[in-house]
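One protein chain omitted, others in place.
Letters are used for the chains, namely A and B, taken in the order the chains are written, and counting of residues starts over at 1 for each.
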Amino acid sequence: MRILGIELRRTAALVLGVLTVVVVVGMLQWGPSMKNSAAWSRQWSTMAEWVRFMLMIAWPLVLGGGAVQGLRDRRSGVDELFGSTPRPRAHRVAWTLGAVATALVAAYAVVLVVGAAQVVSATDYFHLAWLPVTVVGVVALVGAAALGMGLARLVPSVLTPPLLAVGGLALMSLGLGPEQAELGWTLLLPSLPMPVTVYASVPAAVSAVQLLWFAALAVTGFLLVLRRWAAVLPVLVAGAVAVPLMPMSAAARDEVAAELVCVERLCLTRAHEHERAALAGPAREALRLLAKLPSPPTSVREVPAAVRGEPERGPESTEAVWVNLDDFTYFRREPPTAEQVTAYLVAGAGTRTCYGDRIPREVSREVAARTVMTAWLTGRVEPLPSFRAWLGEEIDALTERAWAHLRAMPEADQAVRVQAAREVQAACAGDALTTLTGGAA
Amino acid sequence: MTARWLLLYARSRQVPASAAAVVTGLAALASLDGGPHVAAFGAALGTAAVATGFGGHDLALDRTAAFGWPPRRAAHLLLGGAVVTALLLATGPVAGDAFVLRDVVGLGGLAALAAVVLGARAAWTLPVGWTGVTLVIPPADDHWLSLLTWPVQPTSTTSATVTAVVLGCTGLLAYAWLGCRR
Partner (left out) sequence: MARAVSAAEVAPTGYAWQVEAKQLRVRAGRTMAVDGLDLRLGRGVHGLLGPNGAGKTTLIRSLATVLRPASGTLEVLGEPVSGRVDLRRVRRALGYLPQDFGYYKRFTVREFVEYMAWLKEMPKRDVPGAVQRAVERVGLADRADSKLKALSGGMVRRAGIAQAIVNDPEVLLLDEPTAGLDPGQRVRFRELLQELGSDSCVVVSTHLVEDVAAACTDVVLINKGRLVFQGTPDDLAAAGGADDVGDSPLERGYSAVLGGAGEW
C-alpha cells in the first residue's frame, strides 16, 4: 500500500486523473450536453452515455499520458539497478499501473458524482442500465493507460506519446459520423454516439462484448510493458470474438422508460414522470381551452421520440394532444413558465407541427393555420411559441386574412372548420389553411 | 560554419527522427477522409513533434552556452513551424493553405506555451488536447463555443484567425524569452 501511495504521488497518475475530470466535466457542463431531454444531467442512462461520448477526447489523452508514464524507466535509466533486484518486473509494473488505474477510476467516479448530483433532482426514473455502460468506460480508460505504457515501452521515443494521442483522436473521429451506428466495428471504440433519446439504452450484449474487448486491450498493454510477445494474443483473441459477436446497433429501445403513465388525463413517459408537477396545471388548462371544439381531445399524451428524430412525423390520433417536450425546448436551464407550456399545448388546436428538422417551402401556410386555430380557442391572435421570424410578414398576412375569413362565418360553422382543420393537421395530410377557410385564403 | 552548427543543432534535438515520424503520421492521416478534423490533427501532430525538440537533453548545459538563446529559440520555433506547414501542404490531409497556416500558427503557439509551463516532454498535450476538443463540441454551436473550436472553423471565421494569431504570438514570445521548463 505504501508503494501505491508513492506511485500515486510521484507518477503521472494524479495529473491524468485531474486532467480527465477537468476535460470531461468541463466539456459536459458547458458543451452541447446540457440542452435537451437527453442532457447528461437529466437521466441516468444519458449521463452514462455522455460520459462515454467524452471518452472521445479523454481516451486518446490518457493513451498519451500512459505513454509518458511508460517512458519513465527509459528516461531514468533504472533498468540496470532494478535488474539486480529479486522482485519480478510484473509486480513493479502492476503497482505503477495500479496507481494510474486508481487515479482514473477516482476521476471517473468524480465525473459521475457531478452528474449524479444533478440527475437525482431531475428524474424519478432510476434503473441500473447505466452501470454496465460506466464499467465499460472505466475499463476502457484504464486500458488506454496500460496500452500507452506498453506501446511506449515498445517504442521508447519522446515522440511516442503525441503520436499515440493524435492517432487515438483520429481513430475516435471515425466514430463521429452519423452512419456510425450501422458500422459494427465502431462499437470497438471506447466512445458511444452522442445520446439523442432517453427512450433507448445500450444493449447489455454490446456492453458485454465491449468489456471483453477493452479488458483484453488492458491485458495486452500490461504484457507489452513486460515485453512479452504473448501480448498480441489477448487483443487478437478478443478481436476475433468481439467483431463477429458485436450487435449491429449501439441502441435498443427502452420500453420501460417509454411506457406512458396516465394520471388525470395527463400521460407522461416513466422517464419524465418527474415533470408531472410542472405539466399537470398547463395540461388541465389546455384541455379546458380545447373543450370548445366539437369533439375535443380527452388527454395530453407524451410522444416518446428522439430529440432529433424523424424529419416529419406520421399521422396522429385526434383523441389526444400529443406532445414532445423537446419540440419546444422544455428542457433547458431555465424551465418555461406554466403559461408558455399551455400556449405550446394549445398551439394548432393541440396538434404538433408536421414539419420536423426539414422546413418545407409552404411552412408559412401551416404556421398561419395553426395560429388561427389557436386564436379561435383563446380569442387572441398571437404569434405561436415556435414562430419563425424570417417568414414573419408572410405568416402575418396569411393569418390576418384567414382569421378575418373565419370570423365572418357563423359560430357553428367556425367550430366545424376548426375541427376539420385540426384533423387535417393531426394527419399531416392536406393543407389545414385551405380547410380552415374553405379555399378562400 | 553556420550550416554545420545548424546540422549539429538539428541532430541534438532529434530532428531527423521527428521528421520521419511526422511524415509517416501525416501519410496515415491523409488516408482518412476526415475533413477539417483530420487536417487539424495533422497540424497538431506536426507542432507536437516540433515541440518534443524544444528542450535539449541537458538544460543546465544548454544554459551555459556562450551565446544568447532567445533569438535561436524563436528561430527554432519559426523554422519548425515552416517545415511542418510545408510538410502538411505536401503530404498532409487535404485542406486549404490558409487553413493549414492558421492551425500551425495557433497550435504551434500553444505547444510553445505548454513547453514553457509543462516542459518539452509534455508540450504536446495542449495542441493535441485542444484539437481533441473539436471532436466533442459541434463546430456550429453558439458563439462562445465556436471560439473553442477554432482549429476546425472555416478560414472565413475571423474569431478563429484572431485566436490562432494571439496564441501564436504569445507562444513565440513566451518560449523565446523564457525557454522550456526544466
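Rule of thumb we're sticking to: a residue touches a chain if its C-beta (ideal position, glycine included) is under 8 Å from a C-beta of that chain, and two chains touch if they have at least 3 such contacts.
What you see is a predicted model; the values in this text were computed from it and never measured.
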item	value
Chains shown that the absent chain touches, full complex	A
Among A:D79, A:E255, A:E339 or A:E362, residue touching the chain not depicted	A:D79
Touch with the omitted chain, as defined above, among A:R92, A:R270 or A:R370	A:R92
Interface with the unshown chain - residue positions in chain A	2-3, 6, 9-11, 72, 76-87, 92
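FYI, only the chains that are shown with their structure count from here on.
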item	value
Averaged-CA centre spacing for the pair chain B and chain A, given as whole angstrom	34
Touch list for chain A against partner chain B, complex	23, 27, 30-32, 53-54, 56-57, 60-61, 64, 68, 157-159, 161-163, 165-167, 169-170, 172-174, 176
Residues of chain B that touch chain A when the two form their complex	14, 17-18, 21, 25, 28-29, 32, 34, 37-38, 41, 44-45, 48-49, 51-52, 120-122, 124-125, 128-129, 131-133, 135-138, 141, 145
